[in-house]
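Note that one protein chain is taken out, while the other chains of the complex remain in position.
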Amino acid sequence: MSWDVIGQQLWNGLLNGSIYVIFAAGLSLVFGVMRVINMAHGELTMLGAMLLFTVTDLVGLGYFTGAALVVVVMALAGFLVNRVTVRPFLGHSELVVILSTVALSFMLLNGSLVVWGSGPKGVDKPFNEIVQVGGVYVTTASVLLVGVCFAAVLGLYLMLTFTKLGKKTRATGQNLLGARLIGINTTAVYDTTLIVASGLAALAGVLIVLVSSASPNLGQPLLITGFAVVIVAGMGNVGGAVAVGLFMGVTEALFGQFVSTYYRQGYLYVVMIVVLLLRPQGLFGRK
Amino acid sequence: MRLRIPPGWWLGGLLLLLVAMVPLFVFTNTYNRGLLVLIVIYAIAGLSLDYIMGEMGQFSFGHAAFWGFGAYVSAKLALDLGISPWIGFLAAPAAAGLVGLLIGYIALRRTRGLELAIVTLGFGVLAWTVALRWRPVTGGPSGLRQVPPPSLFGWEIRSELAYFYFALLLLLGIVFLLSRLRTSRFGRGVRSIHENEDLAKSVGVAATKYYVMAFSFACALVGFSGALYAHHFRFVNPNLLGLDYMFIFLIVVLVGGRGTLWGPVLGSAIFVLVSEWLRALQEYRFVIFGVVLLLVVLFMPIGVFPALQRAVRSSRERRKSGDEATAEGEDRARAGVGME
Partner (left out) sequence: MPILETSGLTRMFGGLSAVDRLDLSVEEGEIRGLIGPNGSGKTTALNLITGYIKPTRGVVRYQSSDVSGEQPHELARLGLVRTFQITTLFENLTVRDNVLHGSHLKNPTSLLGALTRSRKYLEQSREMEERVRELLAFVGLAERIDAVARDLSAGEHRYLEIAIALAAKPKMLLLDEPATGLNPEEAAYLMNLIRTLRSQGVTVLLVEHNMRLITNICTRITVLNFGAKIAEGTPEEIVGNPDVITAYLGKRRGA
């Protein structure tokens, strides 16, 4: 083994980790604000990737135009996700909301399999030169991916911390009734939360195709990874999800390189189990 | 002692009797009788998932993984060690129950509802990956074939008809067992945690222990259903642990009716028959099922069986108002059982 190999895996891990970060941030945001586990989050990312394939390959838009279009459309679809599968069930048990989002994910997954087939679909990348940094090979497209992810996380952080909407969102997450009492329109907050979350999910989707291909099957594994990140970080802790997402991406890549490629996902699962056993509230969660 | 039959059993028993008659008159060819076996096996799996959803108010996303795990355990024992399927029928639930105990211990210690769903989802994918990759043991993507059927006094239960009646008998036994479990100390304990965990603890119910045990029990039951599948259809492969079956069991429970005992039996019959009817649509079927699932959750959250029960009850009430004197006594006798 050489330092080059380790460096390469660190970079690969950073790539995956960046995706995990924006994926898990959306998942965690929805849970933190609404106490809802969105089982369809993975399929939203999948749809992002597949729609991008459709608009670039079949309609002929460029990558950037297509990606922007897809993210905006999917963000708006988040409104529908809230109104159809989440909102009617709030106030029922948590189980019912899980079931309705499961039904949605099942529909989206199988619908996509019918529309696009199960094979992987490549999307033309806007640029894809390979640059050697030290002994590590880096594609320009992957640099774009990491950059956009960090920008998105920064944007989310600024929104939650400094904007009025962000403050309302956090207040609602902390105390729904209290937020209503001081006049916050919590319905609008919930709509926005899912709009932001689906936008983030779709963004993950359009970025994934920069380093791999689009396929209707990419949602499920990502969902499990996302949950592992969210649980390890502490449910609903968006900041923790960012740190853990990166950590998981990097250590998973190292595990894949040095231990077993087949059981990479098993690694994340085992980390989740260990954390649940030792610190059930998650690394950044409060008891 | 007078034998009093609780209200749900009239409807459920009638349903089962109808199903039992079907192969004699309607489903006379082998293929269709195979569907009946499937109905029974899915019904058992659905009942066990409903134990988690209806009795515990929890959700397991890895239920198909336990089902497939049971199937693999029993198939493997029979193929490699020549162990009788009868022992497999015991070993499969034991193994699935043991893994369930472990998963339950991890996931049910703190927050209820969320962790279990997620940990079992992860377990499902992990189990599926192992089944796919660990070729020497699991046979990889093609799985294991030539799983032997069980035999009784030297006579193999091989034909669709024989296996159907065999499985139907077991199903009846399981429904019976589940109904009595509800009024046991354990069943009441589990129910009280579902209803109000803080209160249950205050009267001495060891909530975590009971939930872990209940989850393990449900896993054992579904593992048994998996073993039944393996010894009839005579193969196992990684698909058995996958999400498709998970959704099938979910449809069985939700369409039939959550927390109703007979609901999953009806749900299973509806699912298998409708799915067969839609067979020409191929993969569109699953899209339709997704839509149906969403519509059921949205518009008929109680499921078909309870809706049917209500209809029967209201028609009886209508009859009663016409002929009050006789019907009232009968109704009171039934209400006295207090188990629905």
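Read from first to last, the chains carry the letters A and B; within each, the first residue is number 1.
Please note the rule applied: contacts are C-beta pairs under 8 Å (C-beta built on N, C-alpha and C of every residue); 3 or more make two chains touch, one makes a residue touch a chain.
Computed from a prediction, not measured in an experiment: that's the story for all the values here.
Within the full complex, the chain left out of the display is in contact with B. Among B:Leu11, B:Leu102 or B:Leu181, the one in contact with the hidden chain is B:Leu181.
When the whole complex is considered, the residue among B:Asn29, B:Ser202 or B:Gln282 that touches the unshown chain is B:Ser202. If you put the hidden chain back, the residue from B:Gly62, B:Gly189 or B:Gly290 that touches it is B:Gly189.
Mapped onto subunit B, the footprint of the missing chain covers residues 177, 180-181, 183-189, 191-192, 195-196, 198-207, 335, 338.
In this section, only the chains that are shown with their structure count from here on.
Per-chain Cα centroids separate subunit A from subunit B by 33 Å. Of all the residues in subunit B, the ones that touch subunit A in their complex are 53, 57-59, 61, 106-107, 109-111, 113-115, 117-119, 121-123, 125-126, 129-130, 133, 243, 247, 250, 254, 283-284, 286-287, 289-291, 293-294, 297-298, 301. Those residues of subunit A whose C-beta lies close enough to touch subunit B in the complex are 31, 37, 84-85, 88-89, 93-96, 98-100, 102-104, 106-111, 113-114, 220-221, 223-224, 227-228, 231, 235, 262-263, 265-266, 269, 272-273, 276-277, 280-281.
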